[in-house]
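All protein chains of the complex are present and in place, except for one that has been dropped.
Letters A, B, C and D mark the chains in the order given here, with residues in each chain numbered from 1 onward.
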Amino acid sequence: MTLTLELQKQKERTPVVAQTVFLGLGLALLLLAPLFFYPVFLMKILCFALFACAFNLLLGYTGLLSFGHAAFFGGAAYFTAHAVKEWGVPPELGILVGVFGAALLGAVIGFFAIRRQGIYFAMITLALAQMFYFFCLQAEFTHGEDGIQSVPRGHLLGFLDLSQSSNMYYFVLAVFVIGIAIIWRIINSPFGMILKSIRENETRAISLGYSVRNYKLAAFVMSAALTGLAGGLKALVFQFATLTDVGWQMSGEVILMTLLGGIGTLIGPLFGAALVVTLQNYLATSEFPVTIITGVVFMICVLLFRRGIVGEFYNSRLGRRLGFEHRHKH
Amino acid sequence: MKPLLKVSGLNAWYGESHILHGVDMTVGEGEMVTLLGRNGVGKTTTLRAIMGIVRERKGEITFAGEDLIRVPLHRVAHRGIGFVPEERGIFSTLSVYENLLLPPAVAEGGMTIDEIFELFPNLHERRNSQGTKLSGGEQQMLAIARILRTGVRMMLLDEPTEGLAPVIVQRIGEVLKKLKERGMTVLLVEQNFRFASKVADRFYLMDHGKVAGEFPVSELSARMDMLHDVLGV
Amino acid sequence: MVLSARGLRRDFGGFTAVKDVDLDVHHARVHALIGPNGAGKTTVFNLLTKFLQPTDGTITLLGEDITNTAPDKVARMGLVRSFQISAVFPHLTVLDNVRVALQRPNGLATQFWKPLSALDTLNGKAEQLIRAVGLEKERNAVAADLSYGRKRVLEIATTLALDPKVLLLDEPMAGMGHEDVGMVAEIIREVARERAVLMVEHNLSVVATLCHHVTVLQRGEILAEGDYATVSEDPRVRTAYMGTEEA
Amino acid sequence: MMTMIFGIPLQAFLGQLLIGLINGSFYALLSLGLAIIFGLLRVINFAHGAQYMLGAFVAWLLLAHFGIGYWPALILAPLLVGLLGAAIERTMLRRLYSLDPLYGLLFTFGLALTVEGTFRYLYGASGQPYATPALLTGGANLGFMFLPVYRGWAIVFSLTVCIGTWLVIEKTKLGSYLRAATENPVLVQSFGINVPFLLTLTYGLGAALAALAGVLAAPIYQVSPLMGSNIIIVVFAVVVVGGMGSIMGAIVTGYLLGVAEGLTKVFYPEASNIVIFVIMAIVLLLRPAGLFGRDA
Partner (left out) sequence: DASDGKVKIGILNDQSGVYADFGGKSSYEAALMAVEDYGGKVLGVPVEVVTADHQNKPDIASNIARQWYDTEQVDSIMELTTSSVALAVQAISKEKKKIDIVTGAATTELTGKQCSPYGFHWAYDTHSLAVGTGGALVKQGGDSWFFLTADYAFGYSLEENTGNYVKENGGKVVGAVRHPLATTDFSSFLLQAQSSGAKVIGLANAGLDTSNAIKQAAEFGIVQGGQRLAALLFTLAEVHGLGLDAAQGLTLTEGFYWNRDAESAKFGKRFMERTGKMPNMVHAGTYSAVTQYLKAIEKAGSDDADAVAKELHAMPVNDVFAQNGTVAPNGRMIHDMYLLEVKKPDESKEPWDYFKVLATIPGKEAFIDPAQSGCDLVKS
C-alpha cells in the first residue's frame, strides 16, 4: 500500500534562524500564557496536545492509524490516579506508573495490532481498546461510572506544592516540553528514519534486513508510553480519572486534533488540541450542539484542509519562505 | 495510408512537471509503429496522454477523424482504442478468467476466449487462480490477452515484452503480425530493439518529451549510427 | 559454496510451483536462473530469502540451516534480494534510499536518541554507490519521480549498500535502456568478484556474457544445468525457452 | 427427564440458539453493507451505524408525519438513505479515493457524528416508538420457546437479502467491474467502464443496506439516534473476523458471531459483548487475514 499521507520534508538549507525564533516565541508565549488565560484550561490543552503529538508519532511518522489510543490515555489516567490516591505515591512517581502502565498496555495491544496494516490495524486497535474500556467499566479500582475522584496533586519531589495552580501549570508545561523534545528526537533519529522507510515500503525494508515488526512494536509502545505521560498528567490536573477518557470517542477526538493541526508535523497537534478544547468549552455554553459542529469540522478538514493548520501554514508562501516546506504527495 | 491516430503539439504535465513538449505523430490505419527512446523521455506519458489517463494535457489528438481531447476517459475505449500498461494492471481480486473477461467488448471482431487460450496456454492452465498470483510474464500475457478480446481497432502497447521469455516474445511477435493481417493498428513502446525491428513498419524516436526523428523500417540499418547516439544501442 | 538448497518444493493450493529443486550458488560466480514465464524463478527467490516458507526441502546459507529463519534475519545474515517489480522508498530521496540501506550494517538503526546528523557519516559510502550506478544527477530527487528504469538502478544501489555475501537479483535489467543494461552488467561483474550472485534474467545476451553457470527451470523443475554454451545447445531448452532466436 | 446441554435444558439451548441467529441477522446485514463498501471503495464506512439509524428514523418519520406504514417504508427508507449516500459520495467522498484509506474513515467518522448529533438535537436521546406491523404481531409457540413472528420474519428477510446481494456482487459482471475498480480505477475506466458512476452506485447500495437493517430493527429496538453508534463497533469486529472485503465472509461471520454472542449470554453473560472482540483477537492470531480473507 502506498501511503499518501502528507509528509513533511525539510529542505536542505533550512533557515534555522527563522525556525529558532518561532520556537523561542512559542515557548515565551506558553510561559506567559497563565497571565492571560485560565490555567486549568491551558493545562488541559497541554495535556491533550501532548496526547495528540504522541499519537502523531505513530500516525504521522509510521503511518499507523490507531483508533484505540484512548486506552493508553485513559488507562494511564486511572493508573496514576490510583497510585497517587490509594498508594499515596508522590506525583512524579504516579505519572511514571501511568507511563509504564500505558507502555505495557501498548505492548499487549501492539502485539496483536501490528500483525496487520492500514485500516485493519485501525480496526484491531479499536476493538482491543474497546475491550479495555469494558475492563475499566467493570474493574473495582476504577469505581465504575463514578470514576476515581479527589485525587491529590501532592508535592512535586516532596517540596513543590502542586495544588497551587501556577506551580501545577509550570510543571505541566515542563513535562509537555520534555515530551515534545523526546518525540522530536525520536522522529529525527536513525530509528525515525527506519520508521519512515517502513511506512514507505514494508517489504523492501524487510529485504534490507530490518525486523519490521519489532520496529513497529517499538514505535507503538513509545507512542503509548508518551500518551500515558499525557494521561497521567491529566489525572493530576483534574484530580480525577473517569470513563470518558477510555471510550472510543476519545480516540476519535485525538485524531481530530491531529488532523486539524497537521498530520506529520511536530507541533501541529498542539494547535489542533487547542482548537478542539476551546471549541468544546465554547460550545458548552452556546446554543450549538457540540457533536454536530465537531462532525462538520471533521468533514471539512478531511475534504479541504488535509494538511491541517500547521501543514497549511508550512505550505503557504510565508511558510515556504521560512523554510518549512511541506511536501504534498498523492 | 489513411491516418487513424493523429497527434500534434501534444503537451502533458504531472502536476508541475512538464513532461511532453509538443509531440507530433501519426499512425496509419493498419500500421504498426514503434516509439523508441531512453528511459524517462516520456514514452509512457505519450501513451497515457493519448488514452486520456494523463488529464493535464494540451494539443490535438484525433482518432478516426474525431477529437479525443474532450472525450471522458471511460468513453475513449468505446472509440476503439485499447491500452496495455507498462505495469500490466492485473487485478488481484479477480481470477485470471475474470481478468480476461473484464474489459467490455467495444466492437465486433475480437478474439474468442478459445483463440486466446490457444495463444497463451499458461493462462488456460492458471485460469482459476488469482490474477496477481501469476508470474510476471504470465501477467504480461494476460494484460495483452484481455485487450485482444475487445475488438478494438488500435492497441497502445507499453513495453509488452518486458520480462518475457524469448519464446514468448517470439510468440507475441507472431501474434502481432497476425493481428496486423487482420487490420489491427498498433502503437508500441519498446526497449527490445530486436523485437521492435521485426514487427514495426515505422519508428519514432523520442527525446526530451518530443519526437526527435522518424524513419521506416527499411532505413533501419542506415540509421543505426543515429540510434547508437541517442539510445546507446 | 555459500548458498544451497536441497529438494526445494512449494505448493500453492493444489498447484506445485517449485518441485524438487537442488541449487548450489558459489562464491565469486554469477549464477543465472532462467526459464519460461511461470517456471517458478521468482518463487525460488522467495523461498531462498524466506519470503515464502518452503513446503519441503532445506536451505543452507553459509553453512547454517535457514529453512525456518525469518526473512529479515536471512537478510542480516548476508543474503539480499532485489525485486522483480521495482521496490524503492518512494517519498525518500535517492540519497536517503541508499542511506537507509546503509544504516543497519553500520549499526545506526535503532538509535532513537541520536540526532539525524549521525547518519552523515554514511554519506561517503552512499555517494560512492550512487556514483557507481550513475545516479548522481538525481541524488536529491524523490524516488517516486524517477522513471522506471532509474528506479531499478536505484534498487541495485540499495542492494549493494548492504554489502551482501549473496545477491539475488530478479530481472535486474528488465525495463532498462541499453546504456544502463551495459552499466548494470558491469556492476554485477564487478560485484561478483567477491560475492555470489544468483540472477533471473530473460536477456540472453546478458546471460551469455555475464554468467558462469546457468540453471534452467521449467514448470518448477530443473530442466538443464551447465554453462551457457551447453545449456543453449540443449534442444529441450530451445523449445521450452529460447525459441529459434540467437542470443 | 429433560435433555441437558452444558448444564442447561436442551429446550432453552435451542431457544438461545435461535435468538442468536436473530441477532446474527442484523450483524450479517450490517456487515454485508460495510464489507461491500470496504471491499469495493476501500472506505471504512464509519457512517454505517448512522445510516442504519437513519433507516429506522426515516421509517418512523414516514409513519409519524405521512402515515406511511412499515411495508412501504421497507422500500422507501433504504431508497431515500441510498440516494442520500449516493449524493454524499458524488459530492464529497469521491475526492478522497486517491488518498490513503484512512481519510475515508475520518470523513465518514465526521459524517456519523454530524448525522447522529443532528438527530439527537432534533429528537432527543431516548428514542421513538415504532410498532410492529399488524401482519407480523403475535408469536408462535415453538415448543421450546415463544418466537415473536416479527423475529422470524427478520431472519428470513435478512437471509434473502444477504444471499441476493452476494450473488450480484460475486457472480455478475457488475461485481467484477466493481472489484477491479477498487484496485485500479483509472485502468478500468480506460477499458471503457464508467467507474465514477459505479462507485456512486456502490456507496448508495451500501447505505441502502444499512438503512434496510434499520427499518428491520425499528419494531424491535427503540428508534434512537444512538442505536447506530452502539452497534457499529461490533459490526466492525464482525467484518474483521470475516476477513475485510470478503462479502461471503461478512455474512457467514455475522450469523456465527450472532450465535456465539447469544450463547455467551447464557453461559457467561458478563462477557457477551466482549466475546466478539476476544474471538477477533484469536482469529487474528491464527489467521491474520480473517476467516474468509483472501491473502494470508
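Everything that follows uses one rule, which is that a residue touches a chain if its C-beta (ideal position, glycine included) is under 8 Å from a C-beta of that chain, and two chains touch if they have at least 3 such contacts.
Treat the numbers as computed from the prediction; the structure is a model and nothing was measured.
The chain not displayed here makes contact, within the full complex, with A, D.
Across A:Gly118, A:Gly147 or A:Gly311, the single residue that touches the chain missing here is A:Gly147.
Across A:His82, A:Arg116 or A:Lys234, the residue that sits in touch with the chain not pictured is A:Lys234. By the touch rule set out above, chain A reaches the unshown chain at residues 38, 40-41, 44, 134, 137-138, 143-147, 149-150, 234, 238-240, 242-245, 280-281, 283-285, 289-291. By the touch definition given at the top, chain D reaches the unshown chain through residues 12, 15-16, 19-20, 22-23, 117, 120-121, 124-129, 131-132, 139, 145-146, 148, 150-151, 219-222, 224, 226-227, 230-231, 262, 265-266, 269-274.
The rule is simple: only the chains that are shown with their structure count from here on.
Think of each touching pair as a link: the shortest run of links from chain A to chain B has 2 of them. Distance from the centre of chain B peaks at A, each centre being the average of the chain's Cα atoms. Per-chain Cα centroids separate chain A from chain C by 42 Å.
Centroids built from CA atoms put chain C at 29 Å from chain B.
The distance from the centre of chain B to the centre of chain D, each centre being the mean of the chain's C-alpha atoms, comes to 44 Å. Contacts with at least two other chains are made by no residue of chain C. Across the assembly, chain D contributes no residue that touches 2 or more other chains. If the chains shown are joined wherever they touch, the resulting network closes on itself as one ring, and no chain has more or fewer than two partners. Contact residues on chain C toward chain B in their complex (touch as defined above): 12-13, 15, 34-42, 84-85, 145-150, 171, 174-180, 182, 202, 204, 239-245.
Looking at the complex, you find that chain A touches chain C at residues 2, 7, 9, 12, 185-186, 188-194, 196-197, 200-201, 203-212, 218, 222, 327, 329. Within the complex, the chain C residues that touch chain A are 49, 51, 70-73, 75-76, 80-81, 83, 87-92, 96, 99-101, 103-105, 108-116, 118-119, 140, 142, 144, 158, 162.
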